[in-house]
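As you look at this complex, bear in mind that one protein chain is not there, while each of the others sits in place.
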Amino acid sequence: MLKPILMLALMWGIMPSFAADSAEVRPDLVKPRASLPIQLIKVPAPNPGEYFIPPYVADIPEDKYGAVVEWGRKIFTDTQTYGKRFVGNGLNCSSCHLSEGREPFSGPIWAAYPSYPDYRTKTRNVVTYEERVQDCFKYSLDGIAPTIDAPEMEALVAYSHWLSTGAPTNTHLPGRGFGSVKKPQEAQAERGKDTYMSHCSQCHGTDGLGKKHPDGRYMFPPLWGKDSFNRAAGMTKAKTMAQFIRANMPLGAPFSLSEQEAWDIAMYIWIQDRPYDPRKSLFVNMFIPVTPGQH
Amino acid sequence: MIKQTTTKLAHSWLAHWLPFLHWLPLLNRQSLAADVTAGLVAGILIIPQAIALATLSGMPPEYGFYTAIFPVIVVSLFGSSWHVLSGPNTAVAILTTSILQIYASPFTPDYIAYVITLTFMVGVLQLGFGLLRLGVVFNYFSYTVMVALITGVGIIIMVQSISPFLGLMVNIGEPLEDTLYQLAYSIQLINPYAAGIGLITVVSGFLAKKYTRFPPLIAAVVIGMLASFILELFIGSASTKMDKLGFISFSALPLSVPDFSPETFAIAQQGMIVGAISIAFLALMQSAIIARSMAVSSGQHVNMNQEIVGHGLSNIAGGFLSCFVSCGSFNRSAANLESGAVTPLVGIISAFVLGFLVYFASDILAFMPMALMAGVLILVGWGLIDGAEVKKLLSMKTETRVIFLLTLGTTLYGGVQNGVFLGLFLSVVSYLRNVSKPEIQVLTGERAEQYYPLDFEEGNVLLISGSLFFGSVPALENALMEMEELDEGKEHLYLSMRSLQNIDQASLKVFIQEAHKRAEHGKRLVMLLESDKLYQRSLKQHGYVLTPGRGGVFSATLAEENL
Partner (left out) sequence: MRVMSAKKLNKTLIFIVLIALLGLAWWAYQTLQQRPESVDEAALSAGEQLAAKGREGVLGCQTCHGAKGEGNFAAGFPRLAGLNRDYILKQLQDFARDPLQTRAHIEPIARDYERTPAIYEDLTVYSAGTRTDAIMNGIAKVLTIEEMQQLGLYYSLLPFTATPVAADVQTLERGAELALRGKPEYKMPRCTACHGPKGAGFGAHFPPLAGQPPAYLIKQINLWQSGARDNDHLSLMKNISNLLTDADKANVAAYFANLSYQVNEE
């Protein structure tokens, strides 16, 4: 009971300062929230005790295996440099697989690697881990897939293998993937745009094209446009994007957005332009529309 | 246009150390224009080969470009031939992989370090060869061996390229017949799109070679790239599942250092030293043959030792510029001559043209399918096999046929390194064999009369030409035995040795023995020579006396007291 009163008072106090100088300092602020935040939200995560803890980087062994693992880690975190031969856009592996592939609900590698080979609905067959990584290069990194015997592929597999030290194979690990999000009644891209501008644009830019360092590398990755993932990537699916957003974004405040908001933003991102689907012909890419849930 | 007149500068000691001073002062506008055109063509032509040969050597594609750019500059400046263009070489690439893949997996940073170290070692060996004036050695290598090696390499390339051609993956480094087995069993896994693009590449290369004057490799690459682009417009690139080359990270000055540190070098030491020797030989053999054939076509006098020094320096420089071993390239040099090159400036121009092109074209080259490259390699391998030449060699009834088949067999089944060493061995053996068979004709009666002066007593003649050394003793003894059968040792024996260069201890012993035998019957053994050189050199010390005779003929015979 006390809380709503406190909050009302807070809003009363905030109002003047909000009106005075916000536009100059916070140009990306668009619309304030319509209702008061009064509900407690129980979130499934983070529950730190539940998740697998991968070994520390300082503990990479000093032998040949460790050298390949370290190389794989470099490729993972700085794909622009070490995987330059294969990557076709501005992203790195760690742009989405946060914290070098360790973070639960952010596509952690320690949950993915031990579960392959597995059936994949996207390709309707059983794939090995290498083939899965090839798909990452072809779609999410909009590039050229390394051959299965390429040394970069071996390095990435070695890194994944090391990161999963101790993780049980073929077992569903908590924290795998991006978590679940119930699809709300109707997700609106228009609302999503507002939410995007107030919550996401400070890092990802009002145009969604990310922010670059002076040397051309991306600091905050582009969400659409020619330097982002293409139409065949998993992140293009609105559901996956909504799951990812809810569980990780804004970076530092996971699970702070409601499911509705996450879906709205996902729809807004989905309607944007991005590179063509390499599985389809040019004609199909240009003229045949894709639904938000399509693989 | 440019005559090979030697200028005053060329004579100076400076020109000896800086060979480019021979041609640099002779440049004029016309030669510059010709060189620029030829350089443009050479720079463009090398692109598909550079990528393909880098992959064949187990190196990422940018290293092929480095090898096509930097060593050729050094060879142009410090080599002797005006038309040889240096760069990545097919046989050397295969040899490199077969030596080093035991120690590191191809394309990994460890492997790259080994290759660069190997390049440096080869350069040092070659430089040593050149500075020690051992270039003459390469004149003695059997042409048969060279053809056999190159044919073997061509076959190896074609067989190895079949798997990427079909979009399959097979274990490399297996014996040839195992590779073919693996291919046969993987037929159902063929990627039809990759095979199609590869087929288009190969066919267009062949057609371009047969019907047009357009360089066939360029035609093959351009048509193949167009075909794959059009294919992927209709079927997406992820659906064709063709492996592509990837974005080449090309740096303007790729400095590197040969790695002799104990951790990495010690394991591979043995193999690398032996390997460096075999590569150095293979590279120099090829460069020597190319330089000589270019010299024949262009009329330029080539200083073989200078050429070897140039190649040695280029490989040493290559060790510091991320290159693998380079040597003269057959088709590059021939094309160079064809396109009207005048001076070695062509090499330098082609290097800059290539660097320029790659920098801007790397985004297009990224989408080159590996099947296309395999097609290019098949074209290259096919081009190495000179069917007419092989037929000629196989039809010769001498030991040529045996040498060819032996070397070819060893190359195919034992690897190029063993092929090189066997080839060297066989070259030497065949040389000795040929040299050791002096021409000896046994002449008696009337036919013998014309070979000794009129005022000499009647006798029989042994007509000897060639060289007489320890290896020729059996032939000599055979001839003497034959003579014995004819005249039972009861006639004078004249040895007509007009064109004989050398006679050594062992052969002399045979003659002395024969002289003693004849002396028992009161007959003489007389050597008929054209000059007293041979006498002064070898016969005097063994107790022979020289008597000048009529018509400029000297006769040497053992002194009375020595009989």
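Just so it is clear, A and B label the chains in written order, and each chain counts residues from 1 on its own.
Everything below uses one rule, namely that a residue touches a chain if its C-beta (ideal position, glycine included) is under 8 Å from a C-beta of that chain, and two chains touch if they have at least 3 such contacts.
None of these values were measured; they are calculated from a predicted model.
Touch with the chain that is not drawn comes from one residue among A:85, A:161, A:176 or A:199, which is A:199. Here one chain is not drawn; of B:298, B:418, B:538 or B:562, the residue touching it is B:298. Of the candidate positions A:72, A:177, A:222 or A:254, contact with the unshown chain belongs to A:254. Only one of B:196, B:340 or B:549 touches the absent chain when the whole complex is considered: B:340.
Although one chain is not shown, part of subunit A still touches it, namely residues 6-7, 9-10, 12-14, 17-18, 21-22, 25-26, 29, 32-33, 37, 39-49, 51, 53-54, 56-58, 98-100, 102-106, 108, 199, 202-203, 211, 213, 219, 247-248, 250-256.
Throughout what follows, only the chains that are shown with their structure count from here on.
The touching residues of subunit B, counted against subunit A in their complex, run 60, 105, 107-109, 169, 233-239, 243-249, 366-367, 370. Within the complex, the subunit A residues that touch subunit B are 71, 84-88, 138-139, 143-151, 154, 232, 276-283, 285.
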